[in-house]
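Could you have a look at this structure, given as structure tokens, before my questions?
All protein chains of the complex are present and in place, except for one that has been dropped.
Up next is chain A:
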Amino acid sequence: MDVADALTRSAYCAPRQIIITPEKQVTQLSTPVARSVPAAIRSVLARDRWALAGTVTVVVIGLVAIFADVLTAIEGHDPYTYDATALAPESGLPAGSFGGVSGEHWFGVEPLTGRDLFAIVVHGARTSFLIGFAATLVSIGLGVLIGAAAGYLGGWIDRVITWSADVFLGFPYLVFMIAIGAVVPVEFPRALLLIVVIGFFGWPSTARIVRAQVLTLKERNFVKAARVLGASPWQVFRTELLPNLWGPVLVMATLSVPGKIGLEAALSFLGVGVLPPTPSWGRSISAAIDWVRVDPAYLLFPGLALFAVTWGFNALGDGLRDALDPRSVTRR
């Protein structure tokens, strides 16, 4: 799904998510407006079967990524070893029907190399999750800090940050990433580079939402009280603001993970992502496009994996947003 769209929608509902510190809950007990984050997750999983399905998908693929080595050991292949015996000698295509799917090779093999496609997809999940999560962490972390600073401190800091965020939002970051990918020496760890670059460009949308949230929070009495009692901005941020930001931040994070995974796949598709032979869904999809007419299975498996992860995170994120935003109508 389109991440920008999701973020706009959460921005729209964000001011309504009034919340959640223990002392506040007492006063709001009678209204259904707000819930704690764990309670919201529990309720959304209980009520919203799409969110549940998304969560299951994400958890399953997450486990696959974590236990990639175990799974490929069970199957008996790794994603790096060439195996000419799995290929048809007259064409270099996978031997057997549907891309060579068999008990030996669960997802078939790559044409021309005979590498096991199941191993490639499973290890590709590891690449995708690592980069997706880490880049999200970077962008959300930066976004929360910068956004809270802008909202709470105000003045020229706010103006500079808002202006920078506008510039970054309009920045052709994909072109920039391609350029960076092309000039950084190969010795530099690729995964780290992708995490930093993808994560860095994600901060402005988070920062905007957090800033808006903080602007309303800072006029609330418990924040004013803390300030009057002499709390430093950092203390106010940690003890008063942050606990009230978890809801929207979690929604944003969930909704931005698939975007980051998709971006990694896009960069690998364009040849500037993770380097071979590290498996990557994007690179596999890129290679498979040439083969789609004669070996559609090659495109199908990495494509399905990317689709499933993207859909899973979006379904979960949508459900969470519905649960944390009392005004939206929840799907059943």
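Keep this in mind: contacts are C-beta pairs under 8 Å (C-beta built on N, C-alpha and C of every residue); 3 or more make two chains touch, one makes a residue touch a chain; residues count from 1.
Everything that follows uses one rule, which is that contacts and distances are computed from a predicted model.
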Hidden subunit of the complex - UniProt protein name among "Peptide/nickel transport system substrate-binding protein", "Iron-sulfur cluster assembly scaffold protein IscU", "Protein-arginine kinase" or "Glutamyl-tRNA(Gln) amidotransferase subunit A": "Peptide/nickel transport system substrate-binding protein"
Omitted-chain contact residue, chosen from A:Tyr80, A:Tyr173, A:Phe200 or A:Phe222: A:Tyr80
Contacting the left-out chain in the complete assembly, out of A:Trp106, A:Tyr152, A:Phe269 or A:Trp291: A:Trp291
From A:Leu93, A:Leu130, A:Ile180 or A:Ala308, residue that would touch the chain that is not displayed: A:Leu93
Residue ranges of chain A at the interface with the undisplayed chain: 80-82, 84, 87, 89-93, 111-115, 186-187, 271, 275-277, 287, 290-291, 293-295
